[in-house]
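Data first, discussion second: the structure below is written as structure tokens.
Of the protein chains in this complex, one is absent; all others appear in place.
Order of writing sets the chain letters: A and B. Residues in each chain are counted from 1.
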Amino acid sequence: MFYREAGDFKTSYSDDGQTFPIAFDRWRYYAVMAVAFLVIPFLINDYWEKSILMPFLVWSTVAIGLNILTGYCGQLSLGTGGFMAVGAYASYKLMTAFPELNIFFVVLLSGGITALVGVLFGLPSMRIKGFYLAVATLAAQFFLVWLFNKVPWFYNYSASGQITAPERSVFGILVTGPNAAPWATYLFALVILTGLAWVARNLTRGRVGRSWMAIRDMDIAAEIIGVNPLATKLSAFAVSSFYIGVGGALFFSVYLGAAEVGEAFGIDKSFLVLFMIIIGGLGSIFGSFAGAAFMVLLPVLLKNVLVGGLGWPTDLAAHLQMLIVGGLIVLFLILEPHGLAQLWRIAKEKLRLWPFPH
Amino acid sequence: MSIEALNLIEVLINGLMAGVMYALVALGFVLIFKSSGIFNYAQGVMALFAAMTLVGLQTGQVPFAHLLNAITGMHVTHFGWNMPSGLAILLTLGVMVGLAFLVERLVLKHLVNQEPIILFMATIGLAFFLEGFGDLMWTAEIKQLDVGLPGGLSEWFEGASMALADPEAGYWGMYVDKLDVTAAVVAALLVISLTLFSQYTRAGRALRAVADDHQAALSVGISLRFIWVMVWSIAGLVALVAGIMWGSKTGVQTSLSLIALKALPVLMLGGFTSIPGAIVGGLIIGAGEKLFEYFVTSDAFHGLTGFNIDATENWFAYVLALLFLVFRPQGLFGDRIIERV
Partner (left out) sequence: MRDTATVEPMLDIRNITLRFGGVVAIRDISFDIRQGEIRAIIGPNGAGKSSMLNVINGFYHPQEGEIWFRGKRRGPMRPHEIARQGLARTFQNIALFKGMTTLDNIMTGRMTRMRSSMLEQALWWGRAEREENAHREKVERIIDFLEIQSIRKTPVGRLPYGLQKRVELGRALAAEPELLLLDEPMAGMNVEEKEDMSRFILDVNDEFGTTIALIEHDMGVVMDISDRVVVLDYGRKIGDGTPDEVRNNPDVIDAYLGVSHD
């Protein structure tokens, strides 16, 4: 009954362009933010942090990044894992080289470095399109992982070849290292994600977002009406890689604490994030969150029900998960290419008209 | 001949043999791409699935044994038979045809007229589904595959190379696996029979017609659905051959599905629509990555640059394809692309 546009007149173009045009949506959004910032930090424990909340925050950041490149700009990338690795190793090198530098800036700088690498590997996009480009991004994936694995400078010549995050704090509170409290790591990642999601929303609603989508929908026409294709694609690569790099830095320094490149940032991660945005919704910020939540929760759920509940062996649950995810990808692409976000939108559309559907 | 030269030739031969393996997978890609414009990422997993099914049938594994055991609490694993290889191969081929039929029914039919990039992502989903399905059906353990192909050291190559070397140099002859030679012969036979099939049979002509122009082919009464099932069945056959070769060489394991990824750069070089292109692309990539690795791990390279690197096979193919694409986007054999609006 309260889900109404009627009586909620827009009197300026600014109002018409706002993120949540319906008052009810705005309030729900404030409520979610209030719970995320004010309630969860008091309830969080180690299990929730490690197996659900931190993965959700990190993967949401990365998924927004890939969604900008693939969902908005239409450039398929299979190099997400490699770009996350750039963010992770950049943060490691920055933390060890400049111990005084605040971790907040370390994370953002890591994103910046990843953006540069992203632009470098995005350069071929001026000549090649579609899955040709996807293969080019595979080059980034395999080359970068190999580089961090084989060049000892990147892991500071440590004997194990692993990188380990030193302890760093914000306002005197530890956010990295094994002694960081769950609520502190959670809030740190949450603040960064909230800021980045807001920026992504801004970028996608104006000139920049429209030029990305124009390239995605019809690149030749876009160029003829005045969109510079190379600059547009490279900006998408840069912004996308920035997000992925920040995600990689958070993944390593705040969430994992230690990482081995092949294991943490392999090609499977590239596919994982791709699946998140397909299931969540291509070209939707909300979809990136939905997809990340889905792909984080599904294995937890399967593990709890099948392994914990029914006592099945773990590998069986893993195989079943693969089958379910693969099947869902095909199903979503057939039935609803805009993913969970679109299902959500349709549900809202119905609600908007209820109880008078005609 | 000097030992260095012989070593180089050995690396080259082994690289070419590996290239044949890549080409085998790439061949399946080309067939499907030509007839439907679909870039079938699942081709590698199809090879894995075929190999798993073959081993499962041969050794009498109970399908879904793990799942059944988990649900019912039984402990079944094997039926207790050993099927002759020939029969098992035929039955596996039947499974692959059934798979082609199901893929057309459940996936392709619903995705007609979608953009190539959506279709590509759908086949990635298909690949994951099929791998999960295969693991559930036959378990994910590494399995031995033996259909009686010759394997081991090829004495001919060993003898011939020793004869070429200086007898006093202490050269032991080069190592070339008989299995690789077999694979090369099988690949050649496969290409010849596919060419004959597409040139001289009715179905083959229909196939080429569809590849040329979907609409026109439809208008003369060619059933697109029949063509798709046929093409995916042939791709299934190619996957089975590739699966047998790779499986005999390295054992049947999930990493087999990653060969699909190696086939991608092969196609970038050879072009997506050219069967000879797939072969040549495979040979270039195979030989290129082995030679490059040989080069960067050599003492001379280390001495010259100070770099101490190895395992470049991980990325060489992709970076080569990337560079290639930037300078010649249509591949070695593709036509020049004219864009229109």
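What we mean here is this: a contact is a pair of C-beta atoms (placed from the backbone, for glycine too) under 8 Å apart; a residue touches a chain by one contact, two chains touch by 3 or more.
Please read these numbers as outputs of a predicted model, since none were measured by experiment.
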item	value
Residue among A:Ser14, A:Ser160 or A:Asn179 touching the omitted chain	A:Ser14
Candidate in contact with the missing chain, chosen from A:Ala222, A:Ala259 or A:Ile334	A:Ala222
Sole contact to the chain not displayed, among A:Val86, A:Val117, A:Ile163 or A:Val208	A:Val208
Touching residues on subunit A - with respect to the absent chain	12-14, 17, 199, 202-203, 205-208, 210-211, 213-214, 216-218, 220-229, 235, 283
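Simple rule for what comes next: only the chains that are shown with their structure count from here on.
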item	value
Interchain centroid distance [CA atoms averaged], subunit A/subunit B, Å	33
Subunit B - residues contacting subunit A, complex	39, 66-67, 70, 106-107, 110-111, 114, 116-118, 120-122, 124-133, 135-136, 140, 258, 261, 264-265, 268, 309-312, 314-315, 318-319, 321-322, 325-326, 329, 339, 341
Subunit B contact footprint on subunit A (complex, rising order)	74, 76, 123-124, 127-128, 130-132, 134-136, 138-139, 141-143, 145-146, 149-151, 220-221, 224, 267, 271, 274-275, 278, 310-313, 315-316, 319-330, 333-334, 337
